[in-house]
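I have a structure I would like to understand better, so I am pasting it below and will then ask my questions one at a time.
Of the protein chains in this complex, all but one are displayed in their positions.
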Amino acid sequence: MRYLPLTPADRAEMLATIGAATIDDLFVDVPQAARRRDLFDLPLHAGELEVERELSALAAMNRPAGAGPFFCGAGAYSHHVPATVDHVIQRSEFLTSYTPYQPEIAQGTLQVLFEFQTQVAALTGLEVANASMYDGSTACAEAVMMAQRVTRRKKAVLSGGLHPHYAATTQTIAHAEGMDIVRQAAAIDAEAAVLDAIDGDTACVVVQTPNVFGVVTDVTKIAEAAHAAGALLIVVTTEAVSYGLLKSPGEMGADIAVAEGQSIGNGLNFGGPFVGLFACREKLVRQMPGRLCGETVDADGRRGFVLTLSTREQHIRREKATSNICTNSGLCALAFTIHLSLLGERGLRELAAINHAKARELCDALAAVAGVEVLTPRFFNEFAIRVKGKAAQVVESLLADSVVAGVPFSRLDPAAGLDDVLLVAATETTTSEHIKAFAQALAGRTA
Amino acid sequence: MRYLPLTPADRAEMLATIGAATIDDLFVDVPQAARRRDLFDLPLHAGELEVERELSALAAMNRPAGAGPFFCGAGAYSHHVPATVDHVIQRSEFLTSYTPYQPEIAQGTLQVLFEFQTQVAALTGLEVANASMYDGSTACAEAVMMAQRVTRRKKAVLSGGLHPHYAATTQTIAHAEGMDIVRQAAAIDAEAAVLDAIDGDTACVVVQTPNVFGVVTDVTKIAEAAHAAGALLIVVTTEAVSYGLLKSPGEMGADIAVAEGQSIGNGLNFGGPFVGLFACREKLVRQMPGRLCGETVDADGRRGFVLTLSTREQHIRREKATSNICTNSGLCALAFTIHLSLLGERGLRELAAINHAKARELCDALAAVAGVEVLTPRFFNEFAIRVKGKAAQVVESLLADSVVAGVPFSRLDPAAGLDDVLLVAATETTTSEHIKAFAQALAGRTA
Amino acid sequence: QDEPLIFELGGWDKTGVDLPAADQDASDLGDLVRSAPIGLPGLSEPETMRHYVRLSQKNHAIDLALYPLGSCTMKHNPRLNEKMARLAGFADLHPLAPQSTVQGALALMDRLAHWLKTLTGMPAVALSPKAGAHGELCGLLSIRAAHEANGQGHRRTVLVPTSAHGTNPATAAFVGYSVVEIAQTEDGRVDIADLAAKLSPDVAAIMVTNPNTCGLFEREVIEIGRLTHEAGAYFYCDGANFNAIVGRVRPGDLGVDAMHINLHKTFSTPHGGGGPGAGPVVLSAALAPFAPAPWVVAGEDGFELVEEAEGEAAQAFGRMSAFHGQMGMFVRAYAYMLSHGADGLRQVAEDAVLNANYLKARLSSVMSPAFPEGPCMHEALFDDGWLDGTGVTTLDFAKAMIDEGFHPMTMYFPLVVHGAMLIEPTETEPKQELDRFCEALIALAGAAKAGEVDRFKGAPYLAPMRRLDETLAARKPRLTWRSDDKGVSPAPLAAE
Partner (left out) sequence: QDEPLIFELGGWDKTGVDLPAADQDASDLGDLVRSAPIGLPGLSEPETMRHYVRLSQKNHAIDLALYPLGSCTMKHNPRLNEKMARLAGFADLHPLAPQSTVQGALALMDRLAHWLKTLTGMPAVALSPKAGAHGELCGLLSIRAAHEANGQGHRRTVLVPTSAHGTNPATAAFVGYSVVEIAQTEDGRVDIADLAAKLSPDVAAIMVTNPNTCGLFEREVIEIGRLTHEAGAYFYCDGANFNAIVGRVRPGDLGVDAMHINLHKTFSTPHGGGGPGAGPVVLSAALAPFAPAPWVVAGEDGFELVEEAEGEAAQAFGRMSAFHGQMGMFVRAYAYMLSHGADGLRQVAEDAVLNANYLKARLSSVMSPAFPEGPCMHEALFDDGWLDGTGVTTLDFAKAMIDEGFHPMTMYFPLVVHGAMLIEPTETEPKQELDRFCEALIALAGAAKAGEVDRFKGAPYLAPMRRLDETLAARKPRLTWRSDDKGVSPAPLAAE
């Protein structure tokens, strides 16, 4: 087997050194009843060519986002990632290294994490950021639990504009920890309702901008209300490219900002791996979940980086840890950081402007289709439309025209009663031809 | 522009340091008449996404060998290359380094070349090998010219079994140097005719095995005849995998062996880049063309490797060099060496056995088709068949069945009068389904 | 050589991408638009490449030498798997694309699930957890949901051996359970008597790692399961060490109710400097109804991804994350499984255990094994008894290993062994590399015993950096670059 270097001669020699007669002697502690003598009922080993053929055949049964007009967003976005990013993350030294527990031989990973933290802090307008979470949704859940630790209160108010899967994830995980989750009803302009729910028991309010319907909101007033009640404001963003155009959460008064970072540096990957961004005010840092990289010096006084504040973490603190996270999204964070280093401020702003412009072009085209109503007043690169009939059926029927029209809101929240709402997104990968094809197909169906 | 790091501010500052007012001041030596002030009539710069789209569209207009039943060989073979090979050759340190002129910081490349030379010598059964040539055909031409230097004779006899493009390349290049090239007529079993052409003026005879029709020949007798006449025997191989099964050129008395190394580690690439193998008897080494890597020690006595015997080469020897070669196929040689390190003796023998077995399976299937005559008596993984009508038309018509049937001999040598001869090859990538599809399609056409 | 941070390279006005110009006038976003500069430097592509390639060379990696981190299973990461995960049909798939356009992806998830269930002998698997700890969370949430459904919601305690991974108690606490430790026997296993004593009606679950973190197989595992079930609790198994038994032992045959599988350990998806991982959880029949959404079901017209718990499946406890799990890791793990097959995976366990026992045998001449009697499984555990009186600590010894070109083993874990050194070679190490490692360690041990203390206290000398001051980092945390660090400040973008 090509991955196993030991030869039969090696094995014999090693058993002799150990003083064992057969390999079975090394498994003596396994109860007899549990020893499987036969091979499992699975295929035998296969060569690289055969494996490649099987997986290529499976891959060929899927339609990639880049194959044609494609308008799905709702928390995952089809962006172009420069070839440099994927090249660098595949370098052995990044790909096949572990969590940097030995900083003297892990400065590559550590310095990248320090750059990542700084970039995330800059994007969110907050002082500190951690070294990544699994994804945006779990980062959201962690933020809510962090608010409980900070405020010692149990109630969390989730806006109806929060991505339903984020709300469900938060509910699942934070509820487990004993929190009281108030999830507001889904609505295009849900943010107004949040104010009414804030009271003296509230640990945090969670608001998303752009929200799941694409609405961009100035959350300054919500921040003020939360702070007045002694609660924290958590701002969620599912499209990190929007940071290039919109006011940052920090600027609007957020205490914690979490986001899905996939859009920068990472592919769609059918939903994972992604990379969660997590930033907060500096005074809250010791209640943060996840890994942190900090600056220090070595024995010669040279600047270097280490994992730090690990007394918050499970491997030191065990049941008193701020989170149970161990493995995170290091390589995805690296991809994020490389892509953002390439973009820089100028590139990110340009990219955001293009995304916004494409979405406006798409909006104009769809608004012109009879029977379509644009629901989102102010958007970045995604908005909601009302279609005739069920959005899910519209999406299915447009596949015949090779158009993947977007995400029916009912798929995210079947109980919301918004079956005629379709979420559509555009990015820099959207062409005018794609937009025309969509509008035509939709008009054809409506007609 | 993403590849150009200088900012306008950098440029201004640098011009000031230089003492130039504008960039044009640095181009003052260009005659006025030749200064182009306007941009050339070509598109302006494009982003990565746009370039990727244009090239992907071009690529999509081609049918890759791996897309279905495919039987072309004739000097280029569709083999499976392990993913490890392509991963390693893309490492910055190999990909973006130059010819190893500074051995202290090029031991990676140099040790690989030393391994490559040793592998090539082992495969060909000769004592020394160089660090690669452009491809098999130019290696063949270089070998013929080397024979002239060694023997101080001008006549080279090229067997009619030599790949016509190799013969043409040799004729073009060696004729330029004033050699007298005797190219024998193409024939399935052409090797016998070679003996008659050897005389006291002969510098070398060039024989290919397996030859262009796939015939495997024991060239021992030709070697004896050549040596008796004071000539050298050059043995050409276009399918390097055959070394895993067949007697080596050295074993059969060759003085120089050249081969196309593409089959090991390298893709088809529409014909280039490929990698030429070149080996010879040790006593001839100082007349060898191309780069050589040799073992030595450093100032601390540690073993290391350097380019050596460079007094043969153009950058030292100028018009008296053994060859004009400078750039060669370093990265392709690296790919060859990695793939062969993975294969090892065991893997290469297995791979060769599979290739041979697939070709026998193909042969049996085609021989059973009415109207098909198998012409090649003893073959490795490729053989010639006679079809009804023109082979070129057969190939065209079978495309409708998604079968790429092979290479019509007329494409290689239109004047040979072998228009009904089709060369077909099988490799480990050929499946029984491919073979059945071919036989059925051929039978369907013949019927 | 020091590598500057990107923030120190002066690229406040640069970019390494070329994008078409966008019309910005038609936007109605008004004052929702950011005004202040973000403070992000940009680099041209050549500068970016060089910066990160230079940084990479400061890392140790599996591809460079042995990386024997106990409990981490740092094995070879095949590049075939990387290539497969990058096929557009997997890498460029949107998680919410219409299901008819992602049938190959759903089929792959179904096949992966089949392999995981077969290898573990368990009837169900939840694929969505994104890492081991996330899988533990999923497992405990399933257990809690089952208890609640069965009127046992009052059970609030989880028993955890003292040798457990930190994630075990952390996860249990996260789910709101109180954690009670189980004692360990002299021979490094769960103390059955203590377990039996603590298995009260308040216990929701036990969390046991098997093979355990001492590298030993829990001989009494079947009894542990029996006692647990008898007490009405569930048996959660931490699957971090599944590599030792894959293909030879099925956790389902040991009485396990839930176990996460670190695809980034046993099934070789690369650890990437800290992730991403993937932690699917296999579940017993008792727990199977309490898996989280979403899951894949095979229907007549192909596969369906069930994203909302409805009808029969309404016992699902919720959702672990926004989408369906770490598809990129699934592809890699499945490619790894197909490559090995039933025969290769069994060989994996055998060679992993053989390699560990070989190291244990060779190193026992100079170091003190924590549990000298009997074989270890896939990792060999030493204590620091052999360093007594040398003035050299486990940490010092580990840092000196860096100078020999190796990554240190896991140190000071498990906590039950003083100055623990936990060495896991994995099955992808050749004997030559193990010998080279043993010889280096034997020589180092000799140096320690010969009193060459400086060689250890000052180590590493030959790494990209000398020993780093972790205390300083924690005392006054500097977690982001600030413009006053080096007197550099971001300038606003110049007009183009």
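Lettered A, B and C in written order, each chain numbered from 1.
Following the convention adopted for this analysis, a contact is a pair of C-beta atoms (placed from the backbone, for glycine too) under 8 Å apart; a residue touches a chain by one contact, two chains touch by 3 or more.
Predicted, not measured: the structure shown is a model, and the values here were computed from it.
Displayed chains that the missing chain touches over the full complex: A, B, C (touch as defined at the top).
When the whole complex is considered, the residue among B:197, B:321 or B:443 that touches the unshown chain is B:321. Subunit A residues in contact with the hidden partner, per the touch definition given at the top, are 1-5, 7, 9, 45-48, 82-84, 86-87, 92. Where subunit C meets the omitted chain, the residues involved are 1, 9-10, 18, 44-47, 49-50, 53-54, 57, 61-65, 75-76, 78-79, 339, 405, 428-430, 432.
As a working rule, only the chains that are shown with their structure count from here on.
Here the spacing of subunit B and subunit C, counted between their Cα centres, is 45 Å.
Between subunit A and subunit C, the centres computed from C-alpha atoms are 19 Å apart. Distance from the subunit A centre to the subunit B centre is 47 Å, each centre being the mean of its Cα atoms.
Among all residues of subunit B, those that touch two or more other chains are 2, 48, 82-83, 87, 92. Annotation for subunit C: residues touching 2 or more other chains are 13-17, 19-20, 43, 45, 49, 53, 78, 80, 82-83.
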